[in-house]
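Of the protein chains in this complex, all but one are displayed in their positions.
Chain lettering (A, B and C) follows the sequence in which the chains are written, and residue indices restart at 1 in each chain.
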Amino acid sequence: MADLTPLTRAAPPAPKSPCLTNAPTADRLLLRGDREVMAAAGAAFGLTLPTLACRAVAVADVAALWLGPDEELLILADGAAPAAMVRLANALIGQPHSLVDISHRQTGLGISGPHAEAMLAVGCPLDLHLSKFPIGMNTRTVFAKTEIVLWRTGPDAFRIEVWRSFRAYVLGLLEEASHEFTP
Amino acid sequence: MQPFSAFSLFREGLKGQKGWTPQWRTPEPKPAYDAVIVGGGGHGLGAAYYLAKEHGLTNIALLEKGWIGGGNTGRNTTIIRSNYLFDESAALYDHALKLWEGLSQTLNYNVMFSQRGVLMLAHTVHDVQSFQRHIHANRANGVDNEWLTPQAAKAFCPPLNITANIRYPVLGGALQRRGGTARHDAVAWGYARAADALGVDILQNCEVVGIQRDINGAVEAVETTRGPIRTKKVGVSAAGHTSVVLGMAGVRLPLESYPLQALVSEPIKPVFPCVVMSNTVHAYISQSDKGELVIGAGTDVYTSYTQRGGLHINSHTLDAVCELFPQFRRMRMLRNWGGIVDVTPDRSPIIAKTPVPGLYVNCGWGTGGFKATPGAAHLLAWTMAKDQPHPINAPFTIERFRDGHLIDEAAAAAVAH
Amino acid sequence: MLLIPCPHCGDRPELEFVYGGQAHIARPADPSALSDQAWAEYLYMRDNPKGPHAERWRHTHGCGHFFNLVRDTTSDMILASYRTGEPRPTLAADPKGAA
Partner (left out) sequence: MSAPYRTEAGGRIDRSRTLNFTFDGARMQGVQGDTLASALLANGVHLMGRSFKYHRPRGVLSAGSDEPNALVAVRRDDARYTPNLRATEVELYEGLQAESQNRWPSLRLDVGASARLLAPFLAAGFYYKTFMWPRKAWDRFYEPFIRAAAGLGKAPTQADPDRYASRYAHCDVLVIGSGPAGLAAALTAAASGARVMLCDEQAELGGSLLTDQGALIDGQPTHAWLADALSTLAALPNVTLLPRTAAFGYFAHNLIGLNQRLTEHLPTAQATGVRERMWSVRATEVAICAGALERPLVFPGNDRPGVLLAGAARTYLNRYGVTPGRRVAIVAGCDGAYRTALDLHAAGVTLAVIADVRPAADGPLLRAARAAGLIVRAGMTVTGTGGARRVTSVSLAPVRADGSVGGVSETIPCDAVLMSGGYTPSVHLFSQSRGKVVWDDALKTYVPGASVERERSAGACRGSFGLAAALADGANAGAEAARAAGFDVAPKTFAAEATEASADSVIGALPQPASTKTGEAFVDWQNDVTVKDLHLAAREGFRSIEHIKRYTTTGMATDQGKTSNLNALGVVSHALGAPMAEIGLTTFRMPYTPVTFGSLAGVSRGDLFEPVRATAIHDWAVEHGAVFEDVGAWKRARYFPKAGEDMHAAVARECLAVRSACGIFDASTLGKIELIGPDAAVFMNRMYVNAWTKLSVGKCRYGLLLGEDGFIVDDGVVGRIAEDRFHITTTTGGAARVLAKMEDYLQTEWPELKVWATSTTEQWAVIALQGPKARLILEGLVESVDLSPEALPHMSVVEARICGVTTRLFRVSFSGELGFEVNVPAEYGRAVWEAIWAAGRPHGLLPYGTEAMHVLRAEKGFIIVGQETDGTVTPDDVGLGWAIGKAKPDFVGKRSLARPAMSAPNRKQLVGIFTDDPALVLEDGVQIVAAPGQPTPKRLIGHITSSYPSAALGRSLALALVQGGRARMGETLYAATAEGDVPVRVTAPVFYDPDGARVNG
């Protein structure tokens, strides 16, 4: 009989550049549904899910990111997804919706420091000036030849969510970009 | 027609080049013609030429809204090949290739057809399988196409990077030695000069603005910016603008027009002996007689008549070129331009009668029209003269979209699994 | 690279979008009732106009939603942006609009 003790999640090695970090291991849920669904789901977590386009709301251990008019990404603590799914399912009884555990679909990267904007501008075609992409703004966008979710968490800090097989590419580009800023 | 030859050039050289006469006339439109060709690119000029040369029609007008050869004829990367997969396509493009092989002599105009070989690179197992299918089909159809190992490909094209440490290493290539390039302007001018000599009126700055039909629905005249012209046969060969022209006769076509870009580098001494195409990484490159690297870029994703594409399209083309030829990274883009390509759902052309009697169309060549120039012109002329298609273009109807007889070269090459 | 106004997200670079061809071509409710010709019209025939063109785009790498643009294909200038399901707006520069 094989060892059945629960396995731990594999984590990628830390990035080389000091501007880059692995986000803490997290669980993620993708919720699709109409406005009522979002309202009820928010209530279940004691927060108001963002209805404004491209905005994120974060409380203690839950962040809700607006991805589309009927799509929210919930980022939770590692291991919190199963209980959250139950809680949401109970809160959304009778309301058509879709709730999918995508904890392992993507990984988080932190990018911070005075060159964060410029490093992202290597592959991200959005205007990341603080006046145009304020703290709390998030959106799906492109990063060179792949897709990311970009979320500004501070004046000089962003979080990237990227599908796991594209992580190496995003990281590679950011590290390449960091050569422009380190003499 | 004033003959072109080494002797005439020498004689004129002694006379200060003063004895040359116009290569074609600049006539005024006549009120009526036996046939009218709309579109003064290579396809249209060639059709006018073949109508006059092979079908005895001499009272022909060719209408061009701008200047002849100014559309896709003068805006492409001049790749010529015929190693297509399906029997219908191979027959069509090889018909053109055979005409290319004698075109300079036929027209007494050096179109600089250079059979330098077209090498198509395989980068994936799927590519290899697909190319082998092409090679086998081509051989059985009598079209040359051969498999090269990476080493043989490198021997044929020395600048090629066949190392394993690139994102999509070269696994081999399919070579059509009869393929090559030609001088695009010369094709238009050569056909124009030869057609003019046979009596064809080439009317530039003459845009078609309407097509008139008689009570039976048949074509009876075209309206142009230089006045009405009566005719019972109209052949439209207007590339990206075909939908617009055919729309004047109420004919809808399965076409969409997209911007396609190309670019050249600054000229350098000979370094690139052939044509290389890579559909997987999207690189298309050759070197012109002038020394410029000629590079085909991709189409933009949206329909447009602007003859302009996006900057990112160029970036994506050149990153591919630089992967395959990393020593060209320091070369510089000298000139970029855009054309408008008309694309059908199955990426194969239409050379056919239309539902309107007397109205014929040659369109839908997408990014591949230049290579077909003499063949398409020859077949359009045939179809117009005989009011029925030649066996080679018989499958390339509009009705194939209704009946499902598609000739889908693009899908056949698509990647999946 | 165009700058495309997404009805949900505002002006965004073309790289985030996927083009979806001519707009307002609804899939027939009962395809089996159509003649081959009518079905081919739906599948393949396109206006391909030189001028204002109502067309579908999807903000694939953004909010994920389809919407429509009216764009002048002679200049690539965008004349209107509106949500899927809404009619083509009436515009002075676009004689084919709602009217």
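Note that in this section a contact is a pair of C-beta atoms (placed from the backbone, for glycine too) under 8 Å apart; a residue touches a chain by one contact, two chains touch by 3 or more.
Only a predicted model underlies this, so the values are computations on that prediction, with no experimental measurement involved.
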## Note on the structure
Contacts of the unshown chain among the visible ones are A, B, C
### Message
Can you tell me which of B:Q212, B:N279 or B:T306 touches the chain that was removed from the display?
### Response
B:T306
### Task
For subunit B, enumerate the residues touching the unshown chain of the complex.
4-6, 8-10, 12-14, 16-18, 20-26, 66-70, 74, 87, 90-91, 101-102, 104-105, 108-110, 112-116, 123-126, 128-130, 132-137, 139-142, 159, 161, 165-168, 183, 185-186, 189-190, 204, 265-271, 281, 287, 289-291, 306, 308, 310-312, 314-316, 318-323, 326-337, 345, 400, 402-406, 408, 410-412, 414-417
### Message
I need the residue numbers on subunit A that touch the omitted chain, in ascending order.
### Response
1-7, 9-11, 30, 32-33, 70, 96-106, 118, 121-127, 129, 132, 144-146, 163-166, 168-169, 172-173, 176-177, 179-180
### Task
By the contact definition given up top, give the residues of subunit C that touch the hidden chain.
1-3, 13, 18, 20, 26-27, 30-32, 34, 36, 39, 43, 56, 58, 60, 64-66, 75-77, 84-85
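The definition used in the following text is that only the chains that are shown with their structure count from here on.
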### Query
What topology does the chain touch graph have (line, ring, star, complete, other)?
line
### Message
From the centre of subunit B, which other chain's Cα mean sits the farthest off?
### Response
A
### Query
Measuring from the mean C-alpha position of subunit A to the mean C-alpha position of subunit C, what distance in angstrom results?
31
### Task
Would you give the residues of subunit A that are in contact with at least 2 other chains, written as numbers and ranges?
none
### Task
Return the residues of subunit C touching two or more other chains; collapse runs of consecutive numbers into ranges.
1, 15
### Query
Once bound in the complex, which stretches of subunit C touch subunit A?
1, 8-10, 12-13, 15-16, 61-65
### Query
Residues of subunit A touching subunit C in their complex?
53-54, 67-69, 71, 125-126, 139-142, 147
### Query
Hey, which residues of subunit C end up touching subunit B in the complex?
1-2, 14-15, 18-19, 21, 36-37, 39-41, 43-50, 53, 55, 71, 73-76
